[in-house]
Structures are given as C-alpha cells and as structure tokens.
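Every protein chain except one is present and positioned as in the full complex.
== chain A ==
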Amino acid sequence: MTKDMMNDDSYIGLLKLLAKYDLLLEQFQKSMADGFYNLGRANYHNKDSLRGRYGMDYWDRSYEGQLVADIDGRGDVNITKREIIDTENEEKSEASNSQIRRRNRGDNEEKKKKFKQTDPLSMFGGSLTAPMSLRQSQSNFKSGIPLMVELINCKNSIHQLVKTIGED
C-alpha cells in the first residue's frame, strides 16, 4: 500500500512537471512569436536605406558576450550576467606596425581595453537610429531567456523522475 502511495506521488509529481512544462512552452512560444513579429516590424521601419535586413550582416565579430551559462552535473542550467572586469592594457603603438584593428593616432598612444557592458543593440545601427520596434524585439527575446532556463531544468527533472519511476 505504501509503495502504491509513493508511486502515486511520483506520478502526480510527474503530471505537475508536465503541466509546468506545457505552460512554460506556451509562454516561450509567445515571447518568440512577439520577438519575431517586432523584428519584422523593425525591418519595416529600417529607414536607413541599407540593403538587407537586421541580421547576420550587422554583427560585430569582435563583440564579447554578456551572458554566461553555468551547467551543473545534472545538466541544470543557470544563466547570469558576466562580471565587469576592469583590465587596462597600456601599449605604445608604432606607426610601422599598425594593423587594421588598431587605430593609430601617432606615436606614444595608449590603448585601454576593458570589458564593459555594451548593449548588443549598438551593432544594429547605433544608438541614434535603431527603431523602437527593434528595442521591443530585443526585450521580447530577452524575456525568453529565463523561460528557456526553466524549460531545460524542468525537462531534466522530468527525465529524472521518469527514470526513477521506471526503476521501481
């Protein structure tokens, strides 16, 4: 009898997790759909007359990511913002050794490089021309990130529970 009750609890727990997964998926779907809708609208508002739409063509290859995903033993994910680390590198650049990435303004120049939090939106037209719909698209997609984390963790819990029930 006790073992049956424990099994019932497991199944009830499984059902609750599945219901939670379903709800999260629906919310995630909505935020992605809204994000793509606003992205389409931003393309409509892209008055910059540049050919092409907001996408891979605008990417900054030297951009450093802002978020870090920590994955533990079970596969659970936790996404956090990267810490701001102030590192200053002083270099003296010479005109004869210039490369494209270094912008030389003569001898004895100091170049400071530090990781700072830059909004990725600055890649897509800069702060003066990005339309409001692009910002909305960004916040839609951003709101999907915690949902993604919850979905992965929920899925792991479901697998775990199914495995436990199967072993009984």
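One rule holds for everything that comes next: contacts are C-beta pairs under 8 Å (C-beta built on N, C-alpha and C of every residue); 3 or more make two chains touch, one makes a residue touch a chain; residues count from 1.
By our rule, contacts and distances are computed from a predicted model.
So one subunit is absent here. Using its UniProt record, which name fits best from "Superoxide dismutase", "V-type proton ATPase subunit", "Two-component response regulator" or "Phospholipid/glycerol acyltransferase domain-containing protein"?
"V-type proton ATPase subunit"
Of A:18, A:69 or A:132, which residue touches the hidden chain?
Hidden-chain contact among the options goes to A:132.
Touching the hidden chain in the full complex, which residues of chain A are there? Just list them.
33, 36-37, 40-41, 43-45, 47-53, 57, 59-63, 98, 100-101, 103-105, 122-123, 125-133, 135
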